[in-house]
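Only one protein chain is missing from this complex, and each of the others stays in its spot.
Our next item is chain A:
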């Protein structure tokens, strides 16, 4: 196992009106909170790692391997979004089963691991239900169950708690912490809540105007009073 899970060097992405540049090294097994104002480029960072966005320049290395030309599915990455992670017309079991075979050809061993993944996230017995009949928190847990069966060493969570109420956020965060301890995966999650960072992260990244301006252990990050963007985010008055 290489020590660096994610290595971005001189990666640039260009849109019509802005240019983003990323450089970072995420140690294997870390839980990294990614924060920053809307539109700063947090999702773009995820898209570059997951292979949804092809950088103009630079190098993306995951677990020591160059990702150039690799399709999203060929990367060691699972992604969970804020919403719409599940196909609304497929049963819960099918949605999880897609993580084992994307054509849904499942043998009985595969079915068994779908069941156990669902009961691991506390949703045993929900197999036949449709996503529409679940609460937002339950749907996110199904998405986690799918990530669980996929066994990819890197997990990207794009505002996974944003649609949840405070009590559910807590539960989800606890579950994520447990899963991470079990799977030893590297985890990046985008959040707007300092609370989530305290609860879950051991490192924090701050992105502003298309660049990673901070990338440090969470303790240092949480006690920062500057730059002003970070102070504002943490709720410290920037004096």
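Definition applied: contacts are C-beta pairs under 8 Å (C-beta built on N, C-alpha and C of every residue); 3 or more make two chains touch, one makes a residue touch a chain; residues count from 1.
As a working rule, contacts and distances are computed from a predicted model.
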Write down which listed name, "2-oxoacid:acceptor oxidoreductase subunit alpha", "Thiamine transport system permease protein ThiP", "Carbohydrate ABC transporter membrane protein 1 (CUT1 family)" or "Cbb3-type cytochrome c oxidase subunit I", is the UniProt protein name of the chain that is not shown. "Thiamine transport system permease protein ThiP"
Missing-chain contact, candidates A:81, A:206 or A:233, resolves to A:81
Touching the hidden chain, out of A:55, A:210 or A:229, is A:210
Residues of chain A (touch criterion as defined above) contacting the omitted chain: 15-16, 18, 20, 39-41, 43-44, 50-52, 71-74, 77-79, 81, 83-85, 87, 89-90, 98-99, 102-104, 150, 210
